[in-house]
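Here's the structure, in structure tokens; my notes come after.
Of the protein chains in this complex, all but one are displayed in their positions.
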Amino acid sequence: MQTHKAKRVEIIIEAPMERRLRRALEEAGVTGYTVLPVLAGSGRSGAWTREGQVSRAAGMVAFVCIIRPERLDPLLDAAFDVVESHIGVVSISDCDVLRAERF
Amino acid sequence: MQTHKAKRVEIIIEAPMERRLRRALEEAGVTGYTVLPVLAGSGRSGAWTREGQVSRAAGMVAFVCIIRPERLDPLLDAAFDVVESHIGVVSISDCDVLRAERF
Amino acid sequence: MQTHKAKRVEIIIEAPMERRLRRALEEAGVTGYTVLPVLAGSGRSGAWTREGQVSRAAGMVAFVCIIRPERLDPLLDAAFDVVESHIGVVSISDCDVLRAERF
Amino acid sequence: MDGILALAATNLTSPIILSFALGVAAALARSDLSVPEAAAKALSIYLLFAIGFKGGAAVSASGIDAQLVATLFAGLVLSFLIPFVAFTLLRILTRLSAVDAAAVAGHYGSISIVTFVAASSVLASRGIGSEGYMVAVAAVMEAPAILSALFLVARSGSAEKMDAEMWREILLNGSIVLLIGAFAIGWITGAEGLEKISSFIVAPFDGVLCLFLLDMGLVAGRGLRDVRGVLGGGAIVFGVLMPPIGASFGLAAGLLLGLSAGGVALLMVLSASASYIAVPAAMRVALPQANPSIYLTLSLGVTFPFNLTIGIPVYIAVALALTGG
Amino acid sequence: MDGILALAATNLTSPIILSFALGVAAALARSDLSVPEAAAKALSIYLLFAIGFKGGAAVSASGIDAQLVATLFAGLVLSFLIPFVAFTLLRILTRLSAVDAAAVAGHYGSISIVTFVAASSVLASRGIGSEGYMVAVAAVMEAPAILSALFLVARSGSAEKMDAEMWREILLNGSIVLLIGAFAIGWITGAEGLEKISSFIVAPFDGVLCLFLLDMGLVAGRGLRDVRGVLGGGAIVFGVLMPPIGASFGLAAGLLLGLSAGGVALLMVLSASASYIAVPAAMRVALPQANPSIYLTLSLGVTFPFNLTIGIPVYIAVALALTGG
Partner (left out) sequence: MDGILALAATNLTSPIILSFALGVAAALARSDLSVPEAAAKALSIYLLFAIGFKGGAAVSASGIDAQLVATLFAGLVLSFLIPFVAFTLLRILTRLSAVDAAAVAGHYGSISIVTFVAASSVLASRGIGSEGYMVAVAAVMEAPAILSALFLVARSGSAEKMDAEMWREILLNGSIVLLIGAFAIGWITGAEGLEKISSFIVAPFDGVLCLFLLDMGLVAGRGLRDVRGVLGGGAIVFGVLMPPIGASFGLAAGLLLGLSAGGVALLMVLSASASYIAVPAAMRVALPQANPSIYLTLSLGVTFPFNLTIGIPVYIAVALALTGG
């Protein structure tokens, strides 16, 4: 089946920053992204879990964004401005997509 | 540690289509897949979030399927039939797996 | 933007094993990981869904761990000890990360 | 006339409506107040179970008669017909594509159970009785409109194949099954069963409804935030014009059937309300080309608030006037 | 005899059982009706807290005596022994591997708290009293069976190492901790504490139980859908044969202990029921080679419905007959 090269960007960031990152991505002209819930995690600032939490403070969300290679840099710049002083984890991997026209 | 080449297929599709995609994958002889919940997203048809939603209409789910390279095409064909007229996002990336026998 | 090579390890394992895998990873000196909830799935041992479940027995969780290439093997060894007799699915893919210092 | 106004006033200052208003306001102000999805679903399960059970228990007391059967049939017909009216009106008022118009029309033939619940609680609080089987009528009216919508699309060319799977999904939609199932349980266990669990499904009912409407308000408000981008003026006009039109069909049917004042009012509410659970999910599957934000915003963002605030008291007043009840 | 039948009939037409039946039917019909996981867990937390608290409050009134201690001990023994009976029966009736058989056997030595809760509410609704500390007995019976299962596996060769971690997981399983904790709170705060929160844990209890059983029905029905692929005829026979056998052990113990009719019935229910929370989770960790769908389907899809519909009324009738209560 006919596929096209693309990039898969995954950004794990504090839940309270979700709204800001969304706006930054939209301003950077990102055509689409998906936000996945996160259950728990561990890092230099210790381990945490969402279980029983009322405040969003202790928690992260994961952004997944499939994007054309040429659009990657504006996305990363936008994401970086938000993530910079925060604890977001940004990873980029190569992927192939069906229906390139939608990206 | 001994690893084997495989493909990681990620399909983001409308929640109401979950059952259909599951059946399609099983019919295509896919040995296993995992469905992840999705919290929110944005695309050409606008932004959405699951928060407070009662109907499944406004929402997506994410399928993750690790598969042997040679089995990729039948999977994609099956997936494509379901996704085609829908808004699913299909991405494929290379990966290595432990215990190839299970795929 | 300046990026660095890294590995993205994804481990899908029974929910009741979450705690054990977390400990194993920490003992293996993994600096960070994220646990994603899983909604449903299908494999050789049949299909399952979390819907309406009270017991954690029927369910999986997904670990995502971004790690420096040189640290991969200890992680896999640790993971494998836990996963071995279980039904975990382990996949490794290449990725690029911003801010390598945090990994 | 000012009877209606007074009525609307008291209606507007009930905890239920104010909770909804709070939700809308919070969403419009972009507050991060939100009800978790699982909690919202749990609330709707509670409401469907409670309203269905109470309806069944009422019927077990009154028993079945020809009127019950006739009313169920009337509901079926209303659900089938109203989409054609809605479709025509949409073609006149808006520039929506045939597919989008059909999808929207389907929502208006079907019903909004929470609007029904809100109306019931208003009737109850004002001591106006109604036929217990109206809950069953609500259940019957959920699905037929979907077929009308698909027919409208097929007629306008872009056909969709309906497989058996889709039939089951539509007819065995969770909310339909729960509503009818709870109705059956209430019917079988009757007054005794109701008494067993009334401190769960009767006493706290209005309070739970407040929280659910708070959530509905948050979701509706989120939709309204970008309504401008999604809906043209014509569509919005349709959203407030269609309910009274639908209600008048319900009114006619109710009077013909000789229902009680409360029964007529509820049939008006059912005809006037637009689905936001069963139909949108079905449309996502059956009419993927249709834009979800259009039908979701119209149904939840425009018509639901209209019915909740102005519609219900008006329908009740009209029903009371014309039944002399 | 027809006393039992009448009893079973009234039992079958209670809102609780009908809600379960609704869930099973909906799942078998592949309706998309479902209770969110978080809501199901919240319901079970409520039930465990309420039943534990009420038991503790009852004990604080009656006080502790030798019989309480003896009954707790009896529960411990029953939980240890029943798996051996179950294992033998499985080896006779089925071709399950030793590991699968042991895993299943472990479930039947342990208990199903919702079966216990359902039985309690039947007793309450029929005005049959029972010892408040039976809740504590239920908690005590949860874990020992797991050890028997592991012992059975070890004996049959394929040994598993039990680390301290696993011990803690088994003994501090959430449902055990909550049940015992709530029992302790009820005990300490007594009648006064109960009075404070009774409009939360007493009044709506049966209604909440209905929703929980609706969910249990959905899960059980999902399991039953592919029962044919998972369970052979022998296993299914075991699923309906084992409960009465377990119950008879409970009966013997109850009579020896001189418990009240209600107490004997509850001890029968505990012995007859199979775990679906604590044990499956433990087996997933301790016996990964065992196939989860086998023990989950047997426990939830076969034995639970059997106990809920036929078992409970029979056990109660027998207990009444033999205690002359």
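Labels for the chains are A, B, C, D and E, by order of writing; each one numbers its residues from 1.
Note that in this section contacts are C-beta pairs under 8 Å (C-beta built on N, C-alpha and C of every residue); 3 or more make two chains touch, one makes a residue touch a chain.
Worth saying up front: this structure is predicted, and the values here are computed from it rather than measured.
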Visible chains that the absent chain touches, using the contact criterion stated earlier: A, D, E
Contact with the hidden chain (one of D:Ala74, D:Met141, D:Ile185 or D:Leu214): D:Leu214
Contact with the hidden chain (one of E:Glu37, E:Asp100 or E:Asp206): E:Glu37
Residues belonging to chain D that touch the chain removed from view: 13-15, 18-19, 22, 25-26, 29-39, 42, 125, 203-208, 210-211, 214
Residues in chain A touching the chain absent from view: 14-17, 19-20, 45-46, 49-58, 85-87
Chain E residues that touch the omitted chain in the full complex: 36-39, 41-42, 45-46, 49, 53, 168-169, 172-175, 177-178, 181-182, 184-185, 188-189, 193, 196-197, 199-201, 203-204
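In this text, only the chains that are shown with their structure count from here on.
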Labels of chains that are neighbours to chain B and to chain E: C, D
Smallest number of contact steps required from chain A to reach chain C: 1
Most remote chain, CA-based centroid, reference being chain E: A
Separation of chain A from chain B, taking each centre as the mean of its C-alpha atoms, in whole Å: 18
Centroid distance [mean C-alpha coordinates] between chain E and chain C, Å: 34
Residues of chain D whose C-beta touches two or more other chains: 36-37, 41, 169
Per-residue multi-chain contacts in chain B, two or more chains: 19, 36-37, 49, 56, 93-94
